[in-house]
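What you see is the complex with one protein chain gone and the rest in place.
Then we have chain A:
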Amino acid sequence: MTEMFSTLFGQNEAQGPPGSSSLGFGPGKAPPPIPQNQVSMAGQMPPQLVDEGPALRKSGATNEHFYLLRELPVGNELTGNTNLITHYNLEHAYNKFCGKKVKEKLSNFLPELPGMIDCPGTQDGSSLRSLIDKPPVCGNSFSPLTGASLTGFRLHTGPLPEQYRLMHIQPPKKKSKHKHKHHRPQDPLPQETPSDTDPKKKKKKRDDDPDRKKKKKDKKKKKNRHSPDHPGLAGSQPSSNSLR
């Protein structure tokens, strides 16, 4: 074993104690002769390294006892021993996000955003990853459309085909405390046609139905009071006016 090391690293045989050749770390200068008082130290080997680091560059008196003693690394005040959440004043954020239950869906984070935003972006090609992989052409200035360019936006009248009617399918909007909610548009808009707002229309119908029923009942009562067919006045035939 000793012979293998010496052949590998080219150590001379006559270098210090016999055991030293087994620790040949590389081509280096011949070690200095060991003083007699150091021979008695058990387990101590003379240094043979060419570049041993700052500890062993010190005077021999300090390193004579501990061969591989190195300087301690520069202490870092901030270690894992410190609670880093407290150190960086993130307690409030931690309690906010980890103390309460955070809802899973994107629509809970952006309740005012129209459309189906909880679906994966890869399904309809609206993923942010695709925007990063294929960034759009930028750098051109934004200029308003002139009359000539607006001719391309002359549309045919009538409703959209079924396959393109996606925008109005929205998740039910929840009440939010968002401060910008109040600036809903005041622009004159063409009224939404019944064909596009079926769920809204159904809601409206449901809302109106009890009101309508009440109004109908009131009307019935009024008519029955004042009609000649009222059982209280005369006649035995039932009133057929209620179906109006």
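Please note the rule applied: a residue touches a chain if its C-beta (ideal position, glycine included) is under 8 Å from a C-beta of that chain, and two chains touch if they have at least 3 such contacts; residues count from 1.
To be clear about the criterion, contacts and distances are computed from a predicted model.
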Name of the absent chain as recorded in UniProt (options "Protein UNUSUAL FLORAL ORGANS-like", "DNA replication complex GINS protein PSF2", "Mediator of RNA polymerase II transcription subunit 10" or "ETFB lysine methyltransferase"): "Mediator of RNA polymerase II transcription subunit 10"
Missing-chain contacts mapped onto chain A: 62, 65-66, 69, 71-72, 75, 79-81, 83-85, 90, 93-94, 97-98, 102-106, 108-109, 112-114, 117-122, 127-129, 132, 142-145, 150, 153-160, 165, 167-168, 180, 183-185, 187-190, 192-193, 195-196
